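Submitted below is the structure of interest, expressed as structure tokens.
And then subunit A:
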Amino acid sequence: MSRRRVQPLVWLAFSAGGVAAAVLLPSLALLFGLAFPLGWLDPPDHQHLLAVVGHPVTFVVLLGTFVLLLVHSAHRFRYTLYDGLQIKKKRTVAVLCYGAAVVGSGATLAVLWAAA
Partner candidate 1 sequence: MTRSGGATTPSRGTPTPSGGTPTGLRLYRPRVSTWWWTRKRSYLVFVMRELSSVFVAWFVVYLLFLVHAVGRGEAAYLRFLDWAASPWVTLLNVVALAFVLLHAVTWFALTPQAMAVRVAGRTVPPVHIIAGQYTGLVVVSGFVLWLVTR
Partner candidate 2 sequence: MSDGVIRAAHDVLIVGGGGAGLRAAIAIAEVDPRLDVAVVSKVYPMRSHTVSAEGGAAGVIAADDSLDEHCYDTVSGSDWLGDQDAVEAFVREAPEELLRLEHWGCPWSRRPDGRVAVRAFGGMKKKRTWFAADKTGFHMLHTLFQTSLKHGEVTRYDEEFVTRLLVDDGRVHGVVAIGLLTGRIQALTAKAVVLGTGGCGKVFPFTTNANINTGDGMALAYRAGAPLKDMEFVQYHPTGLPFTGILITEAARAEGGWLINKDGYRYLQDYDLGRPTPTPELRSMELGPRDRLSQAFVHEVEKGRTVDSPYGPIVHLDLRHLGAKLIDTKLPFVRELCLKYERIDPVHELIPVRPVVHYMMGGVSTDIDGATPLAGLYAAGETACVSINGANRLGSNSLPECLVFGARAGRAAAEYASAAGRTPAVVEAQAGDEVRRLEQDLLGRGPGGESIAALRDQMQAAMEEAAGIFRTGPTMAKGADTLAELQERVGNVGLADTSRSFNTELLAALELANMLDISECILQSGLQREESRGAHQRTDFPARDDERFLTHLLVHRESDGTARVDRSPVTITRWPPGERVYGR
């Protein structure tokens, strides 16, 4: 009973992560992945960024979003392995994928905490 009720919750997190990835990631990726490093835009100065990152609201938002994104990725990747590569060891794949998401979430908490 309780075991099978986990599926819907994981899926809900996957979907929330999907929305987050669709609306939030393009701008973040474009700015911090390309525009700032490559100098298309002036990178924000360190003081400002530190203030933003250190703000409690940012902390909560980033933590929540990152965890959802990780669950999203893990969930999707799990099925990509099943379908795309036809991996039959379903349990192992699930444990590895969601395990990675859990570890990643822990790391996220640690990094954000340290930066705040």
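FYI, contacts are C-beta pairs under 8 Å (C-beta built on N, C-alpha and C of every residue); 3 or more make two chains touch, one makes a residue touch a chain; residues count from 1.
In picking the candidates, the idea was that all candidates are chains of the complex that A comes from, given by their letters.
Because the structure is a prediction, the values reported are computed rather than measured.
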| item | value |
| --- | --- |
| Which of 1 or 2 touches subunit A - same complex, any copy | 1 |
| Touching residues on subunit A, where the partner in the complex is candidate 1 | 17-19, 21-34, 36-39, 41-44, 46, 48-50, 52-53, 62, 66, 69-70, 72-77, 79-80, 83-86, 104, 107-108, 111-112, 114-116 |
